[in-house]
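With one protein chain removed, the remaining protein chains of the complex are shown where they sit.
Entry: chain A
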Amino acid sequence: MEVVIASSPVDAGIGCWDLHSGAEQLRYRSCTSTPHGLACVGQRFLASSQLRDSSSSSGSILYWSWSKPQVEVKSFPAEPIHPLVSNSDGMYIIGGGSSGAIYFWEVASGRLLKRWHAHYRAVTCLFLSDDESLLVSGAEDGCIRVWSLFMVFDDIGMEMAKNPYEYSFSEHTLRVTDMVSGYGGCNAIIVSASEDRTCKVWSLSRGKLLRSIDFPSIIEAVALDPGEHVFYAGARDGKIYIASINAETTSSNSYGKHIIGTLSDNSKGVTCLAFSKDGILLVSGSEDGTIRVWDAKTHNIVRIYRLAKGPVNNVLVVRRPLYSNRQTSENSHSSFSRRHAPLLPPPLGKYVNSTDENVDSGAVSVPQTPSSDIMDAPYLSYHVLTKQISELQVFFIFLS
């Protein structure tokens, strides 16, 4: 089931709607998320970093399981975390701190594997390239850096290298508001938006600026068309501009060079954008607390959801596992998963502990995957593997 999840900086909870039927699902309570601070971890549960008043020094990240509206796990990292991402199979959570540091946690154990100083100012957005080998981070000072996750964990290599990062782009003059990447892993293009009223297109393979597009207003969110012909830029003036990447455009245009059209319904500023998996429906969140679903082909509004009075600052389109279907069809499995399903991983650690290398896996709780496709994920930590093996053994004993 493809669902739209959305959260707001005011306490309105996390709204959840079926993208295709429009039916509202469970609303997850007490969430005041930061911009880009909502993530769905491996389709298993939701995580969101929380806005804190500036007086408190530590941040907070909350977990909700799909089935319960209450917060289940609370963790308190060392500093406020703004953006939050997770890799597709939900093994890791990466967060960007307000001091410019990036935190890298292992979900299953909650351990903070790595913390490194990435930017001079607060990190504003993070994303992983589609092959999950590169991490791209944008900061308040307009700097965008590309990190190779491989290099980040290679301490000796880091010391030897001239730069810890792969690229550092500093052409933006003000805060980076959003970034999105195309297909092709390390050969992809990325599109970044900034408060300096420009969007810039970069090449990850060549590490250079390909195009800079000036917009009539500040762009808060960008989304890339799956064919990479155009990208959509949600602006503070309430319009969603369509800018061309792959077409020849004439410079004479009412909006500016490379901008070929708009989606607009005279609302307040657009704050976030997301594409559905089929690449036709574009979901936008607005200052006025509504979420609009557009048909990108016809430029019409398909649906409007209402989240809160305050602004929406995160929308995601995620695939939610269907528990109910599984329960009816596969009885033996469902009983197994029901026993473990509510189990969420432990809270995230605060500091990097180098001494707990020999801690046994006994204390680690295992992420329960509704499907077993996590088995062929490329990067599994030792703890998870051993735990899974032992569980399988239990299962076989149970069967026999």
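One rule holds for everything that comes next: a contact is a pair of C-beta atoms (placed from the backbone, for glycine too) under 8 Å apart; a residue touches a chain by one contact, two chains touch by 3 or more; residues count from 1.
Basically, contacts and distances are computed from a predicted model.
Of "Testis-expressed sequence 10 protein homolog isoform X5", "Centromere protein L", "ER membrane protein complex subunit 1" or "Alkyl transferase", only "Testis-expressed sequence 10 protein homolog isoform X5" is the UniProt protein name of the chain excluded from the display. Among the residues A:78, A:143 or A:344, only A:143 touches the chain that is left out of the figure. Here one chain is not drawn; of A:36, A:52 or A:175, the residue touching it is A:175.
Here the missing chain is touched by one residue of A:72, A:228, A:265 or A:295, and it is A:228. Of the residues in chain A, those that touch the hidden partner chain are 54, 99-100, 120-122, 140-143, 160-165, 168, 170-171, 173-175, 189, 195-197, 201, 209-212, 218, 228, 236-237, 245-249, 257, 268-269, 287, 311.
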